[in-house]
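Removed: one protein chain of the complex. Kept in place: all other protein chains.
After this line comes chain A, so read on.
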C-alpha cells in the first residue's frame, strides 16, 4: 500500500497527443464542462484578489462594516506600513524563516528520500509509512503537539536537554520558556514545519530516484565514483526537475505559514509576527479592525508570492505539465 514505485507512471518522454483528440471538433462541450469551475474560481479567488488590490487604497473599518461606503485614502496605507519598522521586522521574520525552513526541508527530505531508496522493500515501506504520519497530521494539531513537546512544565524536550551534559547544551533548560522570544519561537516553528514538510520532499525524491535507470549507477560504480560524486553527477541532474518543483512549492508554503505560528505564538505576541499574521491581526485582531491596512500588507505578501508562482508556472509549463 505504501509502495511508491507506481507513482512513476508511464515511461520517460512525452505521449503524442491522442489521435482522436484532433479528430473531434468540440464546440461548446469542453467550455460547458469547465464553466462551473471557472465561475467558482473567479468568484472565490480572482475577484477577492482584485478586492485586495482595491481595498489596500481604502480605509475599511468598523464604519464600513456597518455598511458605509469605503473611504479612498490613496497610498496612505502603504506609506504607513513602509514607514513602520514593525513591518520590516515581520518581513525579515518571514524571509529568514522561509530561507531556513526551506533549506532544512530540502536537505533532510532529500536525505530521507535517498535513504528510502537504499533500504530493502519492506523496511522502505515501513519507514515511508511512518514518515507519512508526520505529513498527515493536521497543522493545528501539529502546532499544539510541538507546543506540548517544547512545554515549560512537563515538556519532553526541556527534560531531555536537562539530562544532556551541561558543556554540550548549557544549563537551565529545566524551566526554559521557548515561546517568550521570537528566536526560540521560530526555532520550534521551524522544527514543526520541517517535520511536516520533509515527507513530501522525501517521497517525491524517492519516486524520482526509482525512475533513474539503474545502469547509470552501475556505470558510475564501475568507474569508481564515490557516493558524493555519484549524487552530483547522476542523481542531481536526473532529479533536477523534481527539485525545482519541490523547491518552489516549499518556498511558497513556508512564506505564508500561518496556522502553526498562530497557534504557537498567538495574536498577543506581536514580536513573533510574520507577514501573514501581521496582515491578519491588522484586519481582524482588534476591536478596531483595519481591513484596508490588512489588505495592503496582504498585497505585499501576494506580490512576493506571485514572483515565485511565476517561476513555478514556468517550470511546470516547460516540463509539459500543461499539455
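Going forward, a residue touches a chain if its C-beta (ideal position, glycine included) is under 8 Å from a C-beta of that chain, and two chains touch if they have at least 3 such contacts; residues count from 1.
One rule holds in what follows: contacts and distances are computed from a predicted model.
Here one chain is missing from view; checked against "Carbohydrate ABC transporter permease", "Cytochrome C biogenesis protein", "Putative circularly permuted ATP-grasp superfamily protein" or "Twin-arginine translocation pathway signal protein", UniProt names that protein "Carbohydrate ABC transporter permease".
Listed residues A:140, A:180 or A:219: the one in touch with the omitted chain is A:140. Considering the full assembly, A:313 is the residue among A:99, A:164 or A:313 that touches the omitted chain.
Residues of chain A that touch the chain left out of the display are 1-4, 6-13, 17-18, 20-22, 24, 26, 29-31, 33-34, 36-38, 40-41, 43-49, 51-52, 55, 60, 65, 112, 115-116, 118-120, 123-124, 126-127, 129-142, 144-149, 151, 153-154, 156, 159, 195, 199-200, 203-204, 207-208, 211, 238, 241-242, 244-246, 249, 252, 255-256, 258-259, 262-263, 266, 276, 279-280, 283-284, 291, 294-295, 298-299, 301-302, 305, 308-309, 312-313, 316-317, 319-322.
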